[in-house]
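Mind having a look at this structure? Questions to follow.
The complex appears here without one of its protein chains, the remainder shown in place.
Labels A, B and C are assigned to the chains in the order they are written; within every chain, residues are numbered from 1.
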Amino acid sequence: MKKTAFTAEISFHRYLDADGDASSGLPAFATKAEALIPLYEAMVLTRIVDERAVAMQRTGRLGTYASSLGQEAVGVGVASAMTEDDVLVPGFRDQSAQLWRGVSIVEHLAYWGGSERGSNFAGPRHDLPVSIPVGTNFPHAAGVALAFKRREEKRVAVVMAGDGATSKGDFYEAMNIAGVWKLPVVFVINNNQWAISVARAEQTAAETLAQKAIAAGIPGEQLDGNDVIAVWDRVTTALDRARNGEGPTLIEAITYRLSDHTTADDASRYREDDQVRGHWKEEPVARLRTYLAAQKVWDKQKEEALLSDCRDKVDAAMEEYEAMLPEPLEAIFDSTYAEMPADVAAQRATALTAAGD
Amino acid sequence: MKKTAFTAEISFHRYLDADGDASSGLPAFATKAEALIPLYEAMVLTRIVDERAVAMQRTGRLGTYASSLGQEAVGVGVASAMTEDDVLVPGFRDQSAQLWRGVSIVEHLAYWGGSERGSNFAGPRHDLPVSIPVGTNFPHAAGVALAFKRREEKRVAVVMAGDGATSKGDFYEAMNIAGVWKLPVVFVINNNQWAISVARAEQTAAETLAQKAIAAGIPGEQLDGNDVIAVWDRVTTALDRARNGEGPTLIEAITYRLSDHTTADDASRYREDDQVRGHWKEEPVARLRTYLAAQKVWDKQKEEALLSDCRDKVDAAMEEYEAMLPEPLEAIFDSTYAEMPADVAAQRATALTAAGD
Amino acid sequence: MPEVTLVEAVRMALSRAMEDDERVVILGEDVGIDGGVFRATDGLIQRFGSSRVLDTPLSEAVIAGVAVGAATQDLRPVAEIQFMGFVYPAIDQIVNHAGRLRTRTRGRLTCPMVLRAPYGGGIHAPEHHSESVEAMLTHVPGIRVVIPSTPAKAYGLLLAAIRNPDPVVFLEPKRLYRTGKEQVEDNGEALPLDKAFIAREGSDLTLIAWGAMMKETLEAAAQLAEEGVDAEVLDLATLKPLDQAAILASVEKTGRAVIVHEAALTGGYGGEIAARIAEHGLLSLIAPVRRVTGYDTVIPLPKLEHHYLPSVDRVLTAAREVMTYA
Partner (left out) sequence: MPEVTLVEAVRMALSRAMEDDERVVILGEDVGIDGGVFRATDGLIQRFGSSRVLDTPLSEAVIAGVAVGAATQDLRPVAEIQFMGFVYPAIDQIVNHAGRLRTRTRGRLTCPMVLRAPYGGGIHAPEHHSESVEAMLTHVPGIRVVIPSTPAKAYGLLLAAIRNPDPVVFLEPKRLYRTGKEQVEDNGEALPLDKAFIAREGSDLTLIAWGAMMKETLEAAAQLAEEGVDAEVLDLATLKPLDQAAILASVEKTGRAVIVHEAALTGGYGGEIAARIAEHGLLSLIAPVRRVTGYDTVIPLPKLEHHYLPSVDRVLTAAREVMTYA
């Protein structure tokens, strides 16, 4: 005897296509085109921040840096759908979400410039800082959500990571526990097709990353991550589900990493320029601009004003960043523990002596 | 725009139902009922080994022991479908498979009696030993399969574990790498409904465990693990696929843990006797006996002969086990490294002195 | 005052902490209806409900990671790893997150969590159920590592661990879970998390141990007393941060030190202690610092395990030997 034990389906969502055409319909929030302008502005700001940061790295003023070029719609769509009370659990390429939520450009630069102060940000104080060890932030989101659930707060944890991160056991274990405990979490995967040099198809035989949700018995879906409207809309739905006690959702946002992996990488070693050029035609900023222009809420003048405003902001931030006084070396020791153990205190003294203080 | 990105279906397989009825059809190998007798005998042998081992533990002659009561069909079905050249990567409740493949009862008792010699078994020398840290054996199977693939050998790695093990990241990571590298592995999950006190429904929100294969983009299916014919048949198909270079398969065999988790456990703390009694009606040995009897290839006399033969075998093994001379304490040191480092040699001398040698 | 075993004292502390602080939640494998495989959490789910006592799926990495995440948002998770041999998948979260959160956010976020695990050998357990790898954890900045050796210490130290604003790894000597009882008052009083205890005062040599090995060490001290040797016995209790002052004070008095632990010698925590003495107490040393430890081999299965674990005799041999120096 053979029977069907289970069936599943994964859907794909898009409103705004690569040509900026939204004629297949829009969700309510986006029907007034003006509503999209803040999202557009945030995407442009992120792009300029990234551009400058890469330039700063090249001239030795910043450490290794991971640009989000071409993936700005994911973070902006996610963050704009969240409330301030929700908690963002970012990866290392989610500056667009962090900036939207209130992390300042200076803080962002400070972090990538090599100072822990960048993670002591004024943005939502309850948000988690950048997480470098890939995949390790998924369980945090489940833990954050557990706190919300325990206190019966209508808040949601949103965790972001890349396609590579979906290969880590942490991803699966976190989805699984969130599923069985019905935790208010949204898992957002920025599938930018590359994990450094490892292409999406070498990362997993799964046809979609969204279907990995099926392993945890939770809903999963795929969307065009270059369409900020789709991101906003589907994340909003997932947040609502989570807030209503219906549990977690996995969202796979399909994008493309238009830049090198980081400033330490040279992508020409492992991928063809042609492929990259092809994907430039789908990038999120231009398509939204095309749409806004077609809707007559955006024009060249506004664009120029925005660009110059963004550049000013970034210039000011860069200046502030470069003017930051170094932390005293005591900072290495002072927040290791709430109460400084004798050993640490002794070592602090040694370090001060060694530094000639 | 919304479209379907992916669909999946998980099937469930059974030939022999709980009443020993196979009227819905049988695979070719099982049409001659005699062919099933060796499987039946192996299941009975395992049951008697377990029964005696539990009794030995109760009287202090064995360590903590994990009976496979009610799950004998899984290991027997799996092992009988494999070739000797294949490699078994067992968990800690897969004695039925190990015994079939050639691990002796004495070796099995030696291991659970607390001697490493039990893992130096005469059975297939290339098989892996029992793996206690749950989930850690999944990656080994992928590694074993990598060796086969590298050498273009038509051999398969078969890894066994429980429902609880499917919650470990290792399970997912191993399926994922096996999927993307198309490795010759069969993943067999004995879903006995419990991971110590944690019921299957608390382990994951996934409706089936078989669907977890979808996360790795590999085929998964469910079968009645109390039906040794279904186990044999579906594992054979999966082995064929693997041997033909078509990659891994996940098989979920549904059983029930009729015993306590181990001799250290008291299942009455967390589950109702009623539930257990209900599952006794589905256990694998009785249903196969019923079928064989109905097919006129088995009768009371044969049953009694088998039981007494199994008891003799186990008695002899117990005697041999109890007569085993202890290993010299040097054994602690002698196979830690191929070449003994000076430190270990010095410590070996210390230990010998301490023991008064 | 109730007479309790060590595991009962653990349970008493957990109950008390949950009673006192709503933010305390317990999570781990089989901690709920089963009460933990050693019954350390027995009755807690009945008393505090399944929103505070959570059976997890079988996934140590996520147990630790969930605890980290929850701790950042004002819960006080007490996570259980069923046996120390299964702690390895949790180490990533302990090193890369738990121990770092405070300093990497310059105090913005903190990680007040406890990771409990029974550790050690001597209970004739299956493979992988007898490990003591406390040394690996003592190397991790930002955390505390605590090992009680008596019911009273288990109670007071576990309360302290749960109340501590930083992550604490709390390792319980499962061999001593039920071997002795002691009067422990459930008075909510915590013990300090940076102090070693003098378990026996003496003047001739210092024996330093912790956890399960306190048993053999104290027995050895009693035997030495009969031989006219007056051993001081230090129970480290909190391994990290190390109470260096207590060690040095004792060695200054006695001039001789023997360190006892059941973990393998090389890279074991005895090395750290001996190093502290060699660095800061050298001038008071009369004799070489000896370590009586498990060997640099895998801890054997039960049939040979007794040869591996430091015995009273091995402690005595080392103690007598250092006494030959004068």
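Just so it is clear, a residue touches a chain if its C-beta (ideal position, glycine included) is under 8 Å from a C-beta of that chain, and two chains touch if they have at least 3 such contacts.
Predicted model, so just to flag it, every value in this text is computed and none were measured.
Can you list the shown chains that the absent chain is in touch with?
Its contacts among the visible chains are A, B, C.
Per the definition of touch given earlier, which of C:T41, C:T110 or C:T297 contacts the omitted chain?
With C:T41, C:T110 or C:T297 as choices, the missing chain is touched by C:T297.
Among B:K32, B:R58 or B:H126, exactly one should touch the missing chain; which is it?
Only one listed residue reaches the unshown chain, and that is B:H126.
Looking beyond the chains shown, say which of A:E246, A:E303 or A:E327 touches the absent one.
Of these options, the touching residue for the absent chain is A:E327.
For a quick check of understanding: of A:P90, A:P139, A:G164 or A:P248, which residue touches the chain that isn't displayed?
A:G164
In the whole complex, not just what's shown, which of C:G69, C:G99 or C:G120 touches the removed chain?
Of all options in C:G69, C:G99 or C:G120, contact with the hidden chain holds for C:G99.
For subunit C, which residues touch the unseen chain?
61, 85, 88-89, 91-92, 95-96, 99-100, 103-104, 127-128, 133, 135-142, 240-242, 263-264, 266-275, 277-280, 282-283, 285, 287-291, 295-298
Contact with the hidden chain only, please: which subunit B residues?
87, 89, 116-117, 119-121, 125-126, 128-129, 131, 133, 136, 138-150, 157, 169-170, 173-174, 176-177, 180-181, 331-332, 335-339, 341-344
Please give every residue of subunit A in contact with the chain that is not shown.
Touch set of subunit A with respect to the missing chain: 63-64, 92, 111-116, 130, 132-135, 164-165, 167-169, 195-198, 202-204, 264-265, 269-270, 326-327, 329, 331-333, 336, 341, 343-344, 347-348, 350-351, 354-355.
The working rule: only the chains that are shown with their structure count from here on.
Taking each chain's centre as the mean of its CA atoms, which one is most distant from subunit B?
Comparing chain centres, A lies farthest from subunit B.
List the centre-to-centre spacing of subunit A and subunit C in whole Å, with centres computed as mean CA coordinates.
One centre to the other, that is 40 Å.
Could you put a whole-Å number on the gap between the CA centroids of subunit A and subunit B?
Averaging C-alpha atoms per chain gives centres 43 Å apart.
Touching two or more other chains, which residues of subunit C qualify?
Touching at least two other chains: 57, 59, 61-62, 89.
Touching at least two other chains at once: which residues of subunit A meet that condition?
In subunit A, residues 169-170, 173, 176-177, 180 touch at least two other chains, as defined above.
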